[in-house]
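Showing subunit A:
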Amino acid sequence: MTREELLDKALHCNRCGTCRGVTQDTIPDVAFATQCPCGSTFFGCYEPSGLMYMARGLAMGNLKWNEDLAKVLYACTMCGYCDDFCQRGYRHTPAITILEELRKEIPQKLKPKALQKATDSLNIPRGNKLSVLAGYGIIDIAPGKKADTIFFPDNTLMLNAAKLREIGYIFQKSGKKIGCFMTDPLPPVNASLVFGGCDDALAACMAEIDDRLEDAAVKKVIVYNPESLSVLKRNSKSDVEFISITSFYAGLLKSKKAKKLKMPAVTYQDPCHLGRYAKDYAAPREVIAALGLTLKEMWRSGNNSLCCGAGGGVLASNPALAKTYAEKRMYEASATGAKVMITACPFCLANLSGAKPRDFKIVDITTLVAQAYGFSGKEGGK
Partner candidate 1 sequence: MKSFFTDFEPVKTLKPKSAAEVQEIIKKANRDKTPLVPVSSGCNLQDTHLPTVKGAVAVDLSGMKGMYFDAANRNVTVEPGVTFADIEKQCAKAKLRTLTGIDVPKSASILTTYLEMMPLYQWPKYHPWEMLTMEGYRADGERFATGQMAMVQDRPDKYSWGISFAMVARLYCMAQGTLGIVTKAAVTLKLANAEAEVLFYPCTNIAKATVALKAFLFTEEPHEIFAVNKTYFAELIGEKPSKDMPAWTVVIVNRGADKAEIIYKRQDAAEIARRLGGSLMTGIKGVKNPTKSILSEIASPTGAALHKNTKSWAPIVSIATAEQIAAIAGAIPKASGSILMPLQAGGCFYYQPDLRYAEGDLVSTRKEYVAICEKMLKAGVLFPRPSALIAKQVAKQYPDNFNVLKSIKKAVDPKNIMNPGKLGL
Partner candidate 2 sequence: MKVQDIIKSLKRIVGADWVHADELSRFHNGADVLTHFGQGALYPENHPVATVLPGSTKDVQAVVKFANKNNIPLFCIGGGTVLLVGSIPGKPNVGIVFDFHRMQKVTLDEDRLVVRAQPGASGLQVSQLVREQNTGFRPYFGGSPGTSMFVAYQVFTGQNKMAGYLDGMGINCASGMEMVLPSGEIIRTGSMMNPNAPAWPHGPGPALTYLPFFSNAGYGVVTEMEFRCFSTPQENASLWVTFKTLREACEAMNGIIKSEYACGATVMGPGCWTHALYSQQHWQEGAHFVKGTQDINVVGMSFRGTKRKVDYERNACIKMLEKYGGTVMPAWMVAILDGHEANAAGWQQCNSPKICGTLNGKSDSGGIFVSGGVFDQMKQLEDYMRIGMEEYQDVCRKNPEFLNHPHRLIRLYASCGQTYVSMGGHANAAGEVIFVLDFANRKFLPMVGEIKGRFDNLMKQLGSAPLGTGRDGRTWNECKDHFEVAKIIKKAIDPKGFMAPGVAFPL
């Protein structure tokens, strides 16, 4: 983006502060009526308007990159609330586009160390466990092989055999033919490339992914990690349909009944990249209902959902801050009276687990769906 282009976009923001608030009629605690993890923690220029002002200042030459600006920039989880909210009326400030641009522009030495190495997330670990899926009938898409529908594993799954078993089990139960690039995995793109401003690497990966999907005549890709889903959806130039694994579950539970689970009341954390970025709010709720669970929504839910605090590279680069953000969310979760929180994102799961009260459980929706279909953990597949 040129300076002019950045300024042009940044000037949309007039500091109205609407993005600070939550569009609900009633809220029982003023703490639940604000948004923006960094803005509601540090206030001032940490609010979205401050970040937009940063873009304006840099574009106009009034501000120069330094550690103070970097501190503010990387306190942001890029949850997308400000952008989403601003879109709901006129004069939309493209906050996410601006924030992504700032992360590309910032000098490398000012990036947090974890994000300086963001491209490391593309490395396929040696001894990855994707072959576990084969035991559940998932077809390995070798060169020349074709598949209508494939599963896209991100790097949080590569070594997580337990999770792969759950997923494989569910896929097997569905009876559907699903493939996966196991031997030669697709580049496991995820949002850390965006958080780290790794434009070129991301572009190269997406080009490869698009080519390989075309070669394999893939029409649909099921994605487990919402952060990968949002990156794929936004950056792929192909005609492939990228869907969340929760959408897959919702469809499956409609056609193939599962056992109702006996659990106390639950609440649900909308992951930012599944909700606001991928606009998928309904599917997880359909899944929860189909599992026979009582859902107690937090006041900030759906497109008003408060970020868990992990995004934007915050969990990787500043775990203490990520925990502070998570604690705010757990305070709200506890206020619903529920004792279990369900989520559909491994980063939400990790970050919220680190901040939850002792008597509170955080559970992955995949685990519950697997349980409902009879998964005991002992199955090793064929």
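Note that in this section a residue touches a chain if its C-beta (ideal position, glycine included) is under 8 Å from a C-beta of that chain, and two chains touch if they have at least 3 such contacts; residues count from 1.
With respect to how the candidates were assembled, all candidates are chains of the complex that A comes from, given by their letters.
Please read these numbers as outputs of a predicted model, since none were measured by experiment.
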In-complex contact partner of subunit A, selected from candidates 1 or 2: 2
Touching residues (chain side subunit A, partner candidate 2) in the complex: 7-8, 11-18, 20-31, 33-34, 42-45, 49-50, 53-54, 57, 62-63, 66, 68-69, 72, 85, 88-92
